[in-house]
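Sharing a structure, written as structure tokens. Questions coming.
Note that this complex is displayed minus one protein chain, with the remaining chains in position.
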Amino acid sequence: MIFAKVIGTIVSTQKDENLKGKKLLLCKEVTHDGKPLNTYHVAVDAVQAGEGNFVLLTYGSSSRMTEVTKDAPIDAVVSAIIDDVEIDGRYK
Amino acid sequence: MIFAKVIGTIVSTQKDENLKGKKLLLCKEVTHDGKPLNTYHVAVDAVQAGEGNFVLLTYGSSSRMTEVTKDAPIDAVVSAIIDDVEIDGRYK
Amino acid sequence: MIFAKVIGTIVSTQKDENLKGKKLLLCKEVTHDGKPLNTYHVAVDAVQAGEGNFVLLTYGSSSRMTEVTKDAPIDAVVSAIIDDVEIDGRYK
Amino acid sequence: MIFAKVIGTIVSTQKDENLKGKKLLLCKEVTHDGKPLNTYHVAVDAVQAGEGNFVLLTYGSSSRMTEVTKDAPIDAVVSAIIDDVEIDGRYK
Partner (left out) sequence: MIFAKVIGTIVSTQKDENLKGKKLLLCKEVTHDGKPLNTYHVAVDAVQAGEGNFVLLTYGSSSRMTEVTKDAPIDAVVSAIIDDVEIDGRYK
């Protein structure tokens, strides 16, 4: 899984049946200490994440392993909101 | 999922049985605000997309999760046509 | 899917049971207008492709979705021979 | 699989149901002789690994092939703790 920050949402009316009712989030990849990288991903929200949240993205077939995303044509899911990253006993 | 713009179609007569009847679109990857990148992908159309459309591409096994693409040897599908990308409450 | 040109074949006697009888093609990745890139892939042939053909490669689990490749330990298949790529109503 | 060193843990309370109870490790990719690379991955622990361990990461759908990770929305697992890498009969 990788780190990202939710920065927006995707608006789409003409989409596959299995994408309907799912929240599509625009996520900007970040480092483990929150520094922005220059890569963007669109991921389905499975944890009620919102703009500004520091989150975990799960990729590939594994992104379909949530109640929200099963059997849908999606390849990335926001699977967790991150509270802290602990390194050497300290919180970053 | 990533952003792309549909720029053409692939013509092929000699292809796998499970690809027959599917529309193969040439897609150019773009940024979330529509700027062209230098990467091209061939994806099957699942949402009646056409040339010029700003779309979402789904990759890997998840690209087979639509009525059009199930059980076919395809690794990318156009899963949605994007109307807008909303960042900080504004449409880009 | 991506574009490639078939440039050779792989000869192997000691291989997994499920690879036996399959034609392993050496493919050089090309752009949509046929310009060679510097990346090579080995793919199983599912469409009777031969050296010099301009083809489509399908990756990952989806490469097992043909009669030839099902249940085999392969991660890339030649799924179509390309006749033309049409952009803006013109053939390239 | 690739080489990594466990350097921290991820703290998250709001996460997908199937992630609950799983230890999320921050791993820094390293070369086969242990030199740090500049890539980070979050992986679920399946072998009681701890900080400082030199480990093997398994990716994609295969990361769900352990008792700990099956059916969970995870795309990377710590599948082994490495004792040694033997090259030319010598341990590195």
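The letters A, B, C and D name the chains in turn, as written, and every chain counts its residues from 1.
The definition used in the following text is that a contact is a pair of C-beta atoms (placed from the backbone, for glycine too) under 8 Å apart; a residue touches a chain by one contact, two chains touch by 3 or more.
None of these values were measured; they are calculated from a predicted model.
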Residues from subunit C at the interface with the omitted partner, ascending: 7-19, 24, 26, 40-43, 51, 60-61, 63-64, 71-76
Chain not shown, touching residues in subunit D: 1-3, 31-32, 46-48, 56, 58-67, 69, 77, 79-88, 91-92
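Simple rule for what comes next: only the chains that are shown with their structure count from here on.
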Rounded Å distance, subunit A centre to subunit C centre (Cα mean): 33
Centroid spacing, where centroids are CA-atom means, of subunit A and subunit D in whole angstrom: 20
For subunit A, residues that touch 2 or more chains besides their own: 60-61, 63-64
